[in-house]
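Note that one protein chain is taken out, while the other chains of the complex remain in position.
And then subunit A:
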Amino acid sequence: MALRAAVLRHIRLPVQTLTAAGSRPQPQWSFLRLFSSHDDHLTKEEVIDRVLDVVKSFPKVDPSKVTADVHFQKDLGLDSLDTVEIVMALEEEFKLEIPDKEADKIDSCNLAIEYIYNHPMAG
């Protein structure tokens, strides 16, 4: 008992004084939600980079012609089967499953990037 009192007398703890407006939450903790995947979306640059990589590594494509707004059939000279193949390669890269109706509409890099960026499950 006496030891406890003696020890307690010698312990100093930093005392945090509350401001007059009351206690505010620490700013650095309010952005850290440990189990939330809400902010987990891909950034647009990352999507663009990965889409362009997939298109460039397609064997029939000339990598120097690939830009972000290139049209698969008009600019790269591919045919419709190649377009479907590129869409399937993008599905594999981003672990998505694109329904047929949407896949038929994807005709150029622009549309592909937009679709993937807006897809909530893009990985």
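Observations on the structure shown:
Convention: a residue touches a chain if its C-beta (ideal position, glycine included) is under 8 Å from a C-beta of that chain, and two chains touch if they have at least 3 such contacts; residues count from 1.
Rule of thumb we're sticking to: contacts and distances are computed from a predicted model.
You can't see one chain of this complex, but its UniProt record names it "NADH dehydrogenase [ubiquinone] 1 alpha subcomplex subunit 6", from the set "Cytochrome b-245 light chain", "NADH dehydrogenase [ubiquinone] 1 alpha subcomplex subunit 6", "Non-structural maintenance of chromosomes element 1 homolog" or "Integrator complex subunit 11".
The chain not shown here is touched by just one of A:L42, A:A68 or A:V84, and that residue is A:V84. In the full complex, subunit A touches the hidden chain at residues 57-59, 80-82, 84-85, 88-89, 91-92, 97, 100, 103-104.
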